[in-house]
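Omission of a single protein chain aside, the complex is shown with its protein chains in their original locations.
What follows is subunit A.
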Amino acid sequence: MKKTLLAAAALLAVGAVQADTLSKIKETGTVTMGVRESSGLSYTLGDGKYVGYHVDVCQKVLSDIRKKLGLSSLTIKYQPVTSQNRIPLVQNGTVDIECGSTTNNVARQKDVAFAVTTYVEEVRIAVKADSGITSIGQLTGKTVATTTGTTSVQTLRKHERANGVDFKEVYGKDHADSFLLLESGRADAFVMDGSILAKNIATSKNPKGFKIVGEVLSVEPIAIMLRKDDAAFKAAVDESIKAQIKSGDLAKTYDKWFLQPIPPTNTTIGMPLNAATKAAWATPNDKPMEEYAKR
């Protein structure tokens, strides 16, 4: 009796998760893309419009999948997600393909699958241009800002422990807040993902007043997130991304979002492709962050 119950429960659980995404897309002619309201790789312009590097990549992936399935049209529904709900929404089938800015790590791989890495984020240090700080070693006794709810806090803590650098940490509630801490002099440095630093500097009152310095504190592979155990769908997504890398489309998309003026304010982030991302494109892989860890 107990066994049958267990089996039934297991079947139910599997039934809920084991959606074959490709046939679901084929049957319904729609697909739900998870997007972020305001993130470096995916953000909103208002009116339900979502744009960004990852949104572009995903749209190309979905158009490839549409061709592959022989559909004449495919409706893309956009579903905003947050750091807190993105994994559950992918697991329960609300979101078919998450195109925010999710780090691929071992803990998450237990719950979801990741496509091949499309972008590798480098955690860097931003300081005021006239501060004279050029490396993390010079932060001893200084105040360092970072944003609550990010992995940069953990990176900073690890560095503090490993290298005996002793600095005071302050936490902004979001990136804008952390940048304000640096701008207003409450912090001497802001440690965060390079793209976020570059974006905040580009849109600040005085972009020349800040610079990104120092060593790469950690690297994080950012990837498109998919449901687990759907090998066919993952293969289709991977295939499209690899084709985009090969044809140079991905590099063009990168150029569009990081080196050209972008909406809504037409500012340029101005961040050339970093070495880690180049390496990830050269040999496409879905390795988690832990396997990138050097240091």
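Rule of thumb we're sticking to: contacts are C-beta pairs under 8 Å (C-beta built on N, C-alpha and C of every residue); 3 or more make two chains touch, one makes a residue touch a chain; residues count from 1.
In this section, contacts and distances are computed from a predicted model.
Undergrad: Just by its UniProt name, which of "Ferredoxin reductase", "G-D-S-L family lipolytic protein", "Glutamate/aspartate transport system permease protein GltJ" or "Flagellar basal-body rod protein FlgF" is the chain not shown in this complex?
TA: Checked against "Ferredoxin reductase", "G-D-S-L family lipolytic protein", "Glutamate/aspartate transport system permease protein GltJ" or "Flagellar basal-body rod protein FlgF": the hidden chain maps to "Glutamate/aspartate transport system permease protein GltJ".
Undergrad: Could you tell me which of A:Val170, A:Leu259 or A:Ala279 touches the chain that is not displayed?
TA: Answer from the full complex: A:Val170 touches the omitted chain.
Undergrad: For a quick check of understanding: of A:Ser135, A:Gln154, A:Ser247 or A:Gln260, which residue touches the chain that isn't displayed?
TA: Only one listed residue reaches the unshown chain, and that is A:Gln154.
Undergrad: When the complex is taken as a whole, what residues of subunit A touch the one chain not shown?
TA: Counting only subunit A, the missing chain is touched by 83-84, 87, 105, 107-108, 111, 148-151, 153-154, 157-158, 161, 170-173, 177, 180-181, 184-186.
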